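Only one protein chain is missing from this complex, and each of the others stays in its spot.
Chain IDs A, B, C, D, E, F and G follow the sequence of writing; residue 1 opens each chain.
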Amino acid sequence: GDARVDHHRALRQRQAEAVYGPGKTPDQCRRIVAELLAEPAGPPVVLTRARADQVEAALAANPGGQVTASGELATVVWRPAPPRPGRVLVVTAGTADLPVADECLAVLSGLGFAPRRLVDCGVAGLHRLLADLDEVLEADCCVVVAGMEGALASVVGGLTPAPVVAVPTSVGYGSSFAGLTALLAMLSSCAAGVSVVGIDNGFGAACAVGRLLR
Amino acid sequence: GDARVDHHRALRQRQAEAVYGPGKTPDQCRRIVAELLAEPAGPPVVLTRARADQVEAALAANPGGQVTASGELATVVWRPAPPRPGRVLVVTAGTADLPVADECLAVLSGLGFAPRRLVDCGVAGLHRLLADLDEVLEADCCVVVAGMEGALASVVGGLTPAPVVAVPTSVGYGSSFAGLTALLAMLSSCAAGVSVVGIDNGFGAACAVGRLLR
Amino acid sequence: GDARVDHHRALRQRQAEAVYGPGKTPDQCRRIVAELLAEPAGPPVVLTRARADQVEAALAANPGGQVTASGELATVVWRPAPPRPGRVLVVTAGTADLPVADECLAVLSGLGFAPRRLVDCGVAGLHRLLADLDEVLEADCCVVVAGMEGALASVVGGLTPAPVVAVPTSVGYGSSFAGLTALLAMLSSCAAGVSVVGIDNGFGAACAVGRLLR
Amino acid sequence: GDARVDHHRALRQRQAEAVYGPGKTPDQCRRIVAELLAEPAGPPVVLTRARADQVEAALAANPGGQVTASGELATVVWRPAPPRPGRVLVVTAGTADLPVADECLAVLSGLGFAPRRLVDCGVAGLHRLLADLDEVLEADCCVVVAGMEGALASVVGGLTPAPVVAVPTSVGYGSSFAGLTALLAMLSSCAAGVSVVGIDNGFGAACAVGRLLR
Amino acid sequence: GDARVDHHRALRQRQAEAVYGPGKTPDQCRRIVAELLAEPAGPPVVLTRARADQVEAALAANPGGQVTASGELATVVWRPAPPRPGRVLVVTAGTADLPVADECLAVLSGLGFAPRRLVDCGVAGLHRLLADLDEVLEADCCVVVAGMEGALASVVGGLTPAPVVAVPTSVGYGSSFAGLTALLAMLSSCAAGVSVVGIDNGFGAACAVGRLLR
Amino acid sequence: GDARVDHHRALRQRQAEAVYGPGKTPDQCRRIVAELLAEPAGPPVVLTRARADQVEAALAANPGGQVTASGELATVVWRPAPPRPGRVLVVTAGTADLPVADECLAVLSGLGFAPRRLVDCGVAGLHRLLADLDEVLEADCCVVVAGMEGALASVVGGLTPAPVVAVPTSVGYGSSFAGLTALLAMLSSCAAGVSVVGIDNGFGAACAVGRLLR
Amino acid sequence: GDARVDHHRALRQRQAEAVYGPGKTPDQCRRIVAELLAEPAGPPVVLTRARADQVEAALAANPGGQVTASGELATVVWRPAPPRPGRVLVVTAGTADLPVADECLAVLSGLGFAPRRLVDCGVAGLHRLLADLDEVLEADCCVVVAGMEGALASVVGGLTPAPVVAVPTSVGYGSSFAGLTALLAMLSSCAAGVSVVGIDNGFGAACAVGRLLR
Partner (left out) sequence: GDARVDHHRALRQRQAEAVYGPGKTPDQCRRIVAELLAEPAGPPVVLTRARADQVEAALAANPGGQVTASGELATVVWRPAPPRPGRVLVVTAGTADLPVADECLAVLSGLGFAPRRLVDCGVAGLHRLLADLDEVLEADCCVVVAGMEGALASVVGGLTPAPVVAVPTSVGYGSSFAGLTALLAMLSSCAAGVSVVGIDNGFGAACAVGRLLR
């Protein structure tokens, strides 16, 4: 095949094996997923940001995948990990951040977590976040998904002593510069100890949680 | 002289005449301030971001200036405007933002306001801002001075219906990129109707307040 | 629903509740508008940058909205605020800035203002602006909408002592870099006290006016 | 005082209270540290990136601080936390990254950890890292400190299933752009689940570890 | 014709004559290729990044071209150079880098080389590269094709004393910024003597190899 | 109408009145051109970067326009200026720069010049430019249209003492960054006295020539 | 010597031979100037941006140079060209732009022109420029020197049909980004036919004038 799949990584990392949809033909998606599932006791296999035709091709040849549609793209998980402790909370700033949050939630589920989510908590309406302060304080780990000015990561980071993984999204217009503004803001957070993954990288945030809640 | 001072602007705008210190010799500062004060019933005259030698030269030839030292630079105001109504609150995120806030406060005083200030209200410690919520709600206008991720502007903008003028500062390190991060974050604020002036531009923020609380 | 609408914000801010069209399904637009209108004595509700199918879905379920078509997108206002004093002037540099100006005008109307507009006043033809100098001088607040080099904000700011809210637009080609040039130019304006909102953010400019002409 | 110290944060977060040296007078350093130590059972207090005169002033008034000199700047820790489990490994790419690594190590010690370090493991000489593979595999958490192209974070992330916190440094010349290259590279890491803090932010990385090894 | 073809360049350089597909009509492709082939003893002629309709038009009028389809675009070679010594290895980081690698491989073949390739060697799975260390050490020249954080160039550069030509690709999402991250990382490589060509420029890398393995 | 046409500018400048096509409806193009032509003894009227439907609408209502198709867009000139002395040479680097060069040539013709052009003179094949050195040395003004690294402007500027107007184009891939590279290179030209217009701004270059060859 | 001076360029271009001061030792300045003056009937020789020690060394060995001190740096001209017709006007926005304007004026004088200057014409005080409209309209060529938002170039370009050469300066703070804002604004000018030279490049602007007023 034209991708040498990594059978060792799973042993080393107990993480998911991921296939990134964009730029692949439906047939490539189908074949790479199949190769990964051929490994007997392998880790979860995840197809991310897949278009409908990619999902269809991959599922036809590899039945049993769990599909999470997020916006126009979907995440598919095969062979999810067994349940695993650790309360993970995914907090989003606005409706438009949902596709990234949903990718994160789907991968977290694939890793065995039972994540909860809080939506529409933008800092311009603090009372909404404060109304659910309990959820924030009880979480073992918070993922904050926000675009625009990304301020939500600082606010959550100031409320909880737990790990906070911040995901800047490309949500916003004009001066948001496709997520760059949120990215820089999160990296400059005045809440010490917030760490950041790449723009729109809900998958990466889930993997970071998988590492720290072992 | 080598600067044609603008005697008409004051009539048109009832704003301050400002002399920007950096890049000018002490002698240029002295002469330009003198020319501006020569105008009989002119507006306040302000020397901003002045080094000690510039302040000294300007005061020696033009006595009566009120000096506000902010960090290594100072603001000097001559012929302040008569007192003027309007409750202005200047909120700062951290100690390091004080020089910019102080420039703003000095110019506001020169324009006739009696501004109040709240310091050290970074969003990582929301309880500090919330403890002074009354001050925020009573203000006719808030100036928010913040570096790093600039999230304070969004939080203040979400708490008050009054005008909010945001001043990004070059405070921060690494990923703050000398104020660019705070600038972009403030422009992308999810609190609708927050408006922004240039990086470290405490003077400009005071003038914006002068325009809107006429 | 998948968006927790903010019923408290209106009380706090007396501003409009906005739904940003891009990235939402027609059905999401319909439902969120409906939820916002369900609030008995709520503020104006505005759908911005909406495509035809979004407008249609939202109006079908929520009759009575006032549609302003601006280019390929539209702004819809439900439950406009009662008339409100304050002369607001929206000045645009070129024909291509009209969609952003129209969004601003529609939201201003929704907030209860009766805004006026001056079009095609680019600084390369100063006589056009100077011919309408009266309009500028009589306004309680000017919104300047300009792309390319954004110089119009400085010129207007030098003519009036009133508040000036500058909106950089993504109009222009090549070196305009999708509004970045106008944005930076407006933030660096030599006319003191001009304040700026994000690129193409006509909505934000209207909200800034709503704050300062309370 | 001119900084309102945050007595509540410690309760909420069990983290260190930090005073960032640059831009503060020796006297400000002295006073803020004193105020923080006045709190009876408070958390560790850390002065970061302090010049010699700042260290001297702060120590004179507040004896007992533990000084870590890193390059031209120092980190001082007062009232360190009691010992705390968790094997933390700090890996650096080159000699020039040591000041950032040392800041991180000093703060980790202040938080109660007994961190280990591996130096000079740049990816151009993989055998050096592979020679110490045991250390990497035994760590509960790895902090990777690297400038230039920042590739070390990806390599370490591919070797261990533990959490990896990456700190880009401003080390490098020309095309490193003061840490921006390493920052972007780490955010784009092909090793899933690596998370990143701001440029040169050794303090932030230590706090991130403090959060995730609670 | 509307392109003055360079019959002298071949004499000077013994390189390929290339026609860059994007932005040209099928007819332009056909005519320029024909003009280049009209030169009696000329060098190889290459059409790069050609869409299906461009390939078809060019082949119809100029039979005998060898087509390499890479993703949605193709490379076509006419009149390949005679076989030429020199073991060239093209190493790619991920599946998505294949189109750029394939363009490079096609042009290398056109220049008379018999290049080999190693795929899917991203540094997050070092064991894959190390498993083929022999191939790397036997090559007279390595081309490294990688997107995301581009770390593969540093690792290969640290393993072999042979020339390494690095090609950053626009593969990646969010913080990869369309190849800029990989480009800067490769230019900042801690492996001394790695040299770099433009983003996605598989053609340029092949030409660089053609220059250095004369 | 929704554009206040500038009847005074022509008097002041003896330049063309231009209508920029992108973002306008066919009907807007038609109406604005008509208004401009209604002015009795006005200057040339030019519609730039117009799509087929815009050209059609404008010509139907305003017959007599001269169409220059350049790539997918066209330039239309009505009421060209009478012939005017001055030898203008437009030099292009590659085939792909032709649309920008053609816009420039069409506007130059509209201004009354009889411009000549040299194509495909990229600096990698200097002999092509040197073969036409006479043309360069006889010109009263050279316009250099080039993308990629834009070096042609420096070479031409070093060969002639005449004015050189450089037009960076968005031609190129990867590291050309849509014309930014050529723009910066031309502004940094080591050939003193080369001046530059915006990216792809063939229209602006023609106007600059119109100013300097009065 | 370590610089191969270009004796042919003068013949080709009738321009000045320039030595750029920064980065050269006083001795290098002395020697290069001497070599250039050794050419019997050569063009003007100019030393630009020279520190006091460089000026002193160059003048001691090469007497007769005309020194223009501009801020901390100076321009020195030897062997000025004979007087030459053409009314050149240099317009500056603010006092801080004077060093760049003075470099331009000194080189223009060296080229044989008798340039005039208008100072302190920033667009925030249009009445100052309009008061000298005659000067602008009588000039055969205008050089506009401006930092901050650079809007002056557009305004002057809209007032005169003559050539306008715009020089962005690094004057300004924060959002001016060391001249980038003014540069982009001038390149995006809505006044057609304005052309631009590099940031702070007063020398280059003078050479551009030398080319166009031959």
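Going forward, contacts are C-beta pairs under 8 Å (C-beta built on N, C-alpha and C of every residue); 3 or more make two chains touch, one makes a residue touch a chain.
Source: prediction; values computed, not measured.
Shown chains touched by the undisplayed chain in the intact complex: D, E, F, G. Residue-wise, the contact with the chain that is not shown comes from F:Gly157, picked out of F:Pro43, F:Gly110 or F:Gly157. When the missing chain is restored to the complex, the residue among G:Asp120, G:Glu149 or G:Asp200 that touches it is G:Asp200.
Screening F:Ala34, F:Val67, F:Ala81 or F:Ala124 for touch with the missing chain picks out F:Ala124. Within the complete assembly, D:Leu98 is the residue of D:Leu98, D:Ala139, D:Cys190 or D:Leu213 that touches the hidden chain. Contact between chain D and the absent chain runs through residues 71, 94-96, 98, 119-121, 124-125, 127-128, 171, 173-176. Annotation for chain F: contacts to the undisplayed chain at residues 93-94, 122-126, 148-151, 154-155, 157-159, 172, 174-177, 180-182, 184-192. Touching the omitted chain from chain E are residues 9, 12-16, 18, 141, 158-165, 183, 187-188, 192-199, 203-204, 206-212, 214.
Keep in mind that, in the parts below, only the chains that are shown with their structure count from here on.
Under the touch definition stated at the top, chain A and chain D share these contacting partners: B, E. Contact tally for A-C versus D-E: the pair with more C-beta pairs in contact is D-E.
Taking the mean Cα position of each chain as its centre, G sits at the greatest distance from chain A. Averaged C-alpha coordinates put the centre of chain C at 49 Å from the centre of chain E.
Here the spacing of chain A and chain B, counted between their Cα centres, is 42 Å. Inter-chain spacing, taken between the CA centroids of chain B and chain G, is 35 Å.
Contact with two or more other chains is made by residues 9, 158-159, 183, 187-188, 192, 198-199 of chain D. An unclassified topology is adopted by the chain contact network, corresponding to no line, ring, star or complete arrangement.
Counting only pairs that meet the touch rule, the chains in contact are A-B, A-C, A-D, A-E, B-C, B-D, B-G, C-F, C-G, D-E, E-F, F-G.
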